[in-house]
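Data first, discussion second: the structure below is written as structure tokens.
Only one protein chain is missing; all other protein chains are in place.
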Amino acid sequence: MLHIEFTTDLGARVTVDVETADKLLDVQRQYGRLGWTSGDIPTGGYQFPLDNEPDFDWTLIGARKWTSPEGEDLIIHKGHAYRRRELEAVDSRKMKLPAAVKYSRGAKSTDPEHVREKSDGEFEYVTLAIFRGGKRQERYAVPGGRAQGQPAPQGPRPAAPRPTPPAARPARTEEETPF
Amino acid sequence: MLHIEFTTDLGARVTVDVETADKLLDVQRQYGRLGWTSGDIPTGGYQFPLDNEPDFDWTLIGARKWTSPEGEDLIIHKGHAYRRRELEAVDSRKMKLPAAVKYSRGAKSTDPEHVREKSDGEFEYVTLAIFRGGKRQERYAVPGGRAQGQPAPQGPRPAAPRPTPPAARPARTEEETPF
Amino acid sequence: MLHIEFTTDLGARVTVDVETADKLLDVQRQYGRLGWTSGDIPTGGYQFPLDNEPDFDWTLIGARKWTSPEGEDLIIHKGHAYRRRELEAVDSRKMKLPAAVKYSRGAKSTDPEHVREKSDGEFEYVTLAIFRGGKRQERYAVPGGRAQGQPAPQGPRPAAPRPTPPAARPARTEEETPF
Amino acid sequence: MLHIEFTTDLGARVTVDVETADKLLDVQRQYGRLGWTSGDIPTGGYQFPLDNEPDFDWTLIGARKWTSPEGEDLIIHKGHAYRRRELEAVDSRKMKLPAAVKYSRGAKSTDPEHVREKSDGEFEYVTLAIFRGGKRQERYAVPGGRAQGQPAPQGPRPAAPRPTPPAARPARTEEETPF
Partner (left out) sequence: MLHIEFTTDLGARVTVDVETADKLLDVQRQYGRLGWTSGDIPTGGYQFPLDNEPDFDWTLIGARKWTSPEGEDLIIHKGHAYRRRELEAVDSRKMKLPAAVKYSRGAKSTDPEHVREKSDGEFEYVTLAIFRGGKRQERYAVPGGRAQGQPAPQGPRPAAPRPTPPAARPARTEEETPF
């Protein structure tokens, strides 16, 4: 028997019994659909393989996709809206980094120090998840995925030059966080 | 089987077994009526849809309404008194924010840094809950509500100009916190 | 079934099963008598109704009365000695506060920032409990109380002028903390 | 049924079921012998009666005695070595303190602020336990003690003048922490 601890959409701490280890991800999907989360966002954000990005099952971490009135796809997690950013590969003498997709938001005054990351200038942001390198893990994908007729959400692969850094964008979206 | 962790009115940590997931909110109401809470107030306060504000069931988060000797409706949560404030919609070039109702109190010297929010001037406050946007969720309402004859507490909808900011008000009420 | 988490007199974390909710306070009394505590002291101290002060059952929070060699009644909680202080009612234009009884001690260098309260001058103190306003709750009283022949410890009700502030007293007592 | 939470010698968080309350100390001894601990060191260190010092059962808190190559008896707790220090009684106009025995070590750069205690000068130290005053509790002693032929470790009782303060000693021992 296993037991998984959640923070519910009402902020309550609830533990759910799970019969066997292979049913754990199902339980995480079931309650994640309600916005329940288990554990904290790891320091620096969740790390997933890049190849899991197109059809990642956000319910696994209690998050969901939301399309803003302006038509932008955002990820909602615990009332915060995270924006998708593509980071191109870096291959300089000093650093070698594979391409990545990052979901982040501007920091708010109530965010604790250890989740804030510095960007250019004064801007600080908080990362929900970063998809980089690694080997695709089928169990992270939306179950049934393409088979059920829904086209896989294939954002353009990060290959273009590194997009405008967060610092150049207003923190506007974060203030419009839907419920 | 589920298990929900509470902090009792005596500050004790008590877990209660819950048979099935659909009984969870009933258990939260039952013990919330005693002032028991589960989990911490989320950073920035609980977020609920605006349309849940008039008949929100405060027992869900271990809080209750209390009318002060001056006739003001306050929300009591863990010995603190929170005041209702209406925030009008903002629609400027820089920001777009739907109308909201916020329950907040002045910060005290013993409040940890991460719950304090800055206002105009030196004033700092702490938010219990903010009702903004979203879609009404029936399960957050007082059960039976209007059907049982009690008129829904319908405060005026936030449409008027943004009320006097907290900074302009004395922190007086917070000092009168009833038990 | 309920489960209550204690920190034992040896600092160990122990959970005790409780058959039904109405037996919870009995279990808290039983283990509180050994100095076991559940949860942390709430920020600003426990809040109880003033009318519970004379026969409050300190075992409910793992504390006990102790008479110092000088004949002063102190409350011992987790190895710290708290002194009883009466605060008179305040009724000025700025503030309206009912009379109260407060149990506090001088802060020590190892006390975390968020439990320290400022007094006049440089003096900082830590509050265990404050009895103010509210309505007497019978369940907080020593069971059987006066019935068992022990006269209720009736300190003089706080009506006299606010006593000498803590700043004017040496932190001496705290250093004599008995085990 | 009771449940005690341990941090194992590998840093894992493990809960052990205990049939009845009177078996709790046995379970603490059994796992403490493996270096498992339950809960954190209380602020300012564990407090025990002075008369428990000669045959205190260190396994109760997951610690053990260790004799250094130089022949000094140290207490090992979670990989740190604590040195025994005798504090003589203080009886001045300002303070009245019974004699005590203290187990402490020099602070390390990774020790959190709230466990560091200031000494003379810049030196900071961390206290594991202090034995002072109180009434001997038989249940804290090594079971069977002298009966099993092992002479009780009777350090000289603290009566001599207060020994050289920690500040005057190099932090050398702490760096030699054995595993």
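Each chain gets a letter, A, B, C and D, in the order it is written, and its residues are counted from 1.
By definition in this document, contacts are C-beta pairs under 8 Å (C-beta built on N, C-alpha and C of every residue); 3 or more make two chains touch, one makes a residue touch a chain.
Remember, it's a predicted structure, so these values are computed and weren't measured experimentally.
Although one chain is omitted from the display, it touches the following shown chains in the full assembly: A, D. Contact with the chain not shown here comes from a single listed residue; of A:Leu60, A:Ala99 or A:Ala141, that residue is A:Leu60.
When you scan A:Phe48, A:Tyr82 or A:Tyr103 for touch with the missing chain, the hit is A:Phe48. Interface with the hidden chain, as seen from chain D, comprises residues 3, 7-8, 10-17, 78-79, 108-112, 170, 172, 175-179.
Within chain A, the residues in touch with the undisplayed chain are 1-5, 15, 18, 21, 24, 28, 38-44, 46-49, 60-61, 94-97, 114-118, 132-135.
Throughout what follows, only the chains that are shown with their structure count from here on.
One rotation lays the C-alpha atoms of chain A on chain B, and its angle is 70 degrees to the nearest 5.
Two copies of one chain, chain C and chain D, form a contact in which under half of the residue numbers belong to both partners. Chain contacts: chain B has residues 3, 15 touching two or more partner chains.
Under the stated contact rule, the graph of chain-to-chain touches is a line, running from one end chain to the other without closing. Contacts between chains, counted with the stated touch criterion, involve the pairs A-B, B-C, C-D.
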